[in-house]
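Got a structure here, written out as structure tokens. Questions coming.
With one protein chain withheld, the remaining protein chains of the complex are depicted in position.
The first chain written gets the first letter, and so on, giving A, B and C; residue counts start at 1 in each chain.
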Amino acid sequence: MVQYTKIEFLIACASSHVRDGENVFGGTGMPLLAALLAKETHAPRSNLISEAGFIDARPRNVPLSVADTRYYFGCAASLGLIETLGFLLQGGRIDVGFLGAAQLDEYGNINTSYIGPYDAPKVKLPGSGGGNDIASSAKRLIIMMSHDKRKFLKKLDYMTSPGHLEGPGSREKWSMVGKGPEVVITDMCQMDFDPETKKIRLMSVHPGYSVQDILDNVMFDLIVPDDVPTTPEPTQEQIDIMHKLDPNGIYLAKGE
Amino acid sequence: MVQYTKIEFLIACASSHVRDGENVFGGTGMPLLAALLAKETHAPRSNLISEAGFIDARPRNVPLSVADTRYYFGCAASLGLIETLGFLLQGGRIDVGFLGAAQLDEYGNINTSYIGPYDAPKVKLPGSGGGNDIASSAKRLIIMMSHDKRKFLKKLDYMTSPGHLEGPGSREKWSMVGKGPEVVITDMCQMDFDPETKKIRLMSVHPGYSVQDILDNVMFDLIVPDDVPTTPEPTQEQIDIMHKLDPNGIYLAKGE
Amino acid sequence: MTEAEIEDKRITLEEAVKLVSDGDGLFWGGFGYQRPPIAFAHELVRQKKRNLTIYTCGSEVDLEIMAGAGVASRFEIAFSAIEALGLSNNIRRRVSEGALQVEDYTNLAMAMRFLGGALNVPFMPIRSMMGTDMVNLARYRGENKLKVIDCPFTGQKICLVPSLQPEFSIVHVQRVDKSGNAQIDGIVGEDIEGSRCGKKLIILAEELIDETEIRTHPDQTKIPATYVDHIVVLPYIAHPMMCHDYYDYDLEHLMMFHKLTKTEEGWREYLDNHILGVEDHFGYLDLVGWERLNKLRATRPWGY
Partner (left out) sequence: MTEAEIEDKRITLEEAVKLVSDGDGLFWGGFGYQRPPIAFAHELVRQKKRNLTIYTCGSEVDLEIMAGAGVASRFEIAFSAIEALGLSNNIRRRVSEGALQVEDYTNLAMAMRFLGGALNVPFMPIRSMMGTDMVNLARYRGENKLKVIDCPFTGQKICLVPSLQPEFSIVHVQRVDKSGNAQIDGIVGEDIEGSRCGKKLIILAEELIDETEIRTHPDQTKIPATYVDHIVVLPYIAHPMMCHDYYDYDLEHLMMFHKLTKTEEGWREYLDNHILGVEDHFGYLDLVGWERLNKLRATRPWGY
């Protein structure tokens, strides 16, 4: 039996969604470790891009910021935001982007801006950053978030970044470059989207949870297919590699 | 008595229009030598810019092309067209630009594109290049052209670059960044523009020519003030410096 | 070539900040942890500037300082947080109090707004933000936050974001000559466009270099002197953040800062000790301690 923490599990799970040869917006934190892990295992030719301007980065230490100099040495080019978010992302050249979410609705639309009403917000969250740009234009979007029932809502307090908006045809209406969210990874499950209705659907349940656990912990309608597999566990090799990548546990230690 | 060729005279004359500290689009040929001469004499802090991307250039040999590497060594920055024509010129930061003209009308509008009708041109000329951009956005424009009666017309075959268009208010109508042509330097005279009507006006006559010579050699109406001075001749120092700048007579030899 | 006497554009940090008037707009350089002009934010606080509008993609500690001290009342930004540590506590409080208005854009939208300002055109087209509340909701900009139009060429929807030409651009670089030719190492973020969009440009640099060094390597110049109005040369301008090839971030200080800002009292303590309690930037550096600063110095070839 492989022993793993929740964070290790999520990183390995996210890593499996990166394919070889892809251009990946890694950001920081778990997505960055997931992208690096993918590059060390099944996707050696994936191209890790930071929106601050680093292209094909191979950091020897894990960066804390998308603009961290740790992204620099050994990367292929060091440019700026117009290059990464304009030429590469809006140009349709980014295969996969990762985003977090404070709230998510059943079409995969994302709130990272405000909790409470816009005119008198209870909490000012970080905002879009490059998130809306990535959600609009990356070919595929992977959403990672902690599983708290109040975050999975029918109606967002504020829609920062587009998922599938109001369903079929609505991304096309705005001529969006990318295809929208593909998968949502939480502490409890993976969810994807029904190709017909663009509505959120249970994809796999993490070890230790049941389908009912998931249904008890979302406030929107969730499509449940007849057959819901268990999410695969990480291998010892994956865990070893991620600890080599983050030897000081800057990200890995958080979940323990 | 200083001995000089026609080319030397024109370069010295053009040079006098560059002021110290100005950002100057020098291009190649006579304007380039004029700008370099100004920098060597009365305008040591003028900033010579090539639209290809060279900023504050100090070429040790005269360049043949605006993109000539001779512009590079010793310049302050080596960038591109968006920088020079976009950020600097359209940004309102270029003080003076030089342009040639195949045809000129009485408002200083310029043709460098076609002789004959647009649909069946007799001669395809070089076109705008950066000319229209410079004429639209440089604070001041200096036009240099050979004096041939057929070039000074009531109606251009094609208007490539804006002078004062149809007179007062017409540059404002298009929100142009620059103020338009200030002076036209030919083999025979200098012309400027009446501040009220924006129509072309005799400014000075070169040594050896009379006011009547000029009137006989333009096809548009030319305002002639009561007092038309003679254009000052170059000094020996100016001639010596321009030959030091162009020792092989790449441009200077053309007029001999 | 005759050697003209070169204009020396250097002034002190105090003099530079005095040029800023209450109510001005500032392009704010740096990105994330990289090259934020923190020393300039400190001096804005010490000189008690008010009602500034800050335009940037997403600075972190500096935005927290300016929001916390009441220097800025408006932000047009894409992002506020301390990456890897957590939310921007001061900004969160000031927004809840109504003391700070944030007009929300995306990183690309802000970068394009600076590009449009640098190009001196009134707007730039962009393909994100549409379909979301970033288009539907606006604060003080109202109708002029952005416009969604039908493209006159394709008929498709396209979003136009208004260009920015604020009173000042504040940009932190590694090296500059005394006339203002500036070199930036590592990523440039939005600083190329940002340095060209302001009506005046103040460059903050870690190191002064001779003009000869600039003119021997013209392709290293990221900001030519012709854009530059004033220069301030000081060490550790970005502390506790990083400056590529010069020094790393000070994680301990950063965590202390973030922890203190969790309460208004904590923030006041930081403000009183580290900003108002010191005379100038060197006073701040003395307080941080030179042994500690020295430990942050970058190692070649890594740059941190």
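Please note the rule applied: a contact is a pair of C-beta atoms (placed from the backbone, for glycine too) under 8 Å apart; a residue touches a chain by one contact, two chains touch by 3 or more.
In this text the structure is predicted, and so the values were computed from the model without any measurement.
Between the chain not shown and the residues B:L85, B:L104 or B:V218, the one that touches is B:L85.
Against the chain not displayed here, chain C makes contact via residues 116, 119-127, 144, 147, 149, 151-154, 156, 158, 160, 162, 185-186, 216, 219, 301. Residue positions on chain B in contact with the hidden chain: 28-29, 50-54, 60, 64-73, 78-82, 85-86, 89-90, 109, 113, 118, 120-133, 135-137, 158-162, 165, 170-171, 173-177, 250, in rising order.
Seen from chain A, the chain kept out of the figure touches residues 23, 39-40, 44-45, 47, 54-56, 58, 60, 72-79, 82, 86-88, 90-93, 177.
Throughout what follows, only the chains that are shown with their structure count from here on.
The chain with its C-alpha centre at the largest distance from the centre of chain C is B. Counting C-beta pairs in contact across A-C and across B-C gives the higher total for A-C. Computed centre separation for the pair chain A/chain C is 28 angstrom, with centres defined by C-alpha atoms.
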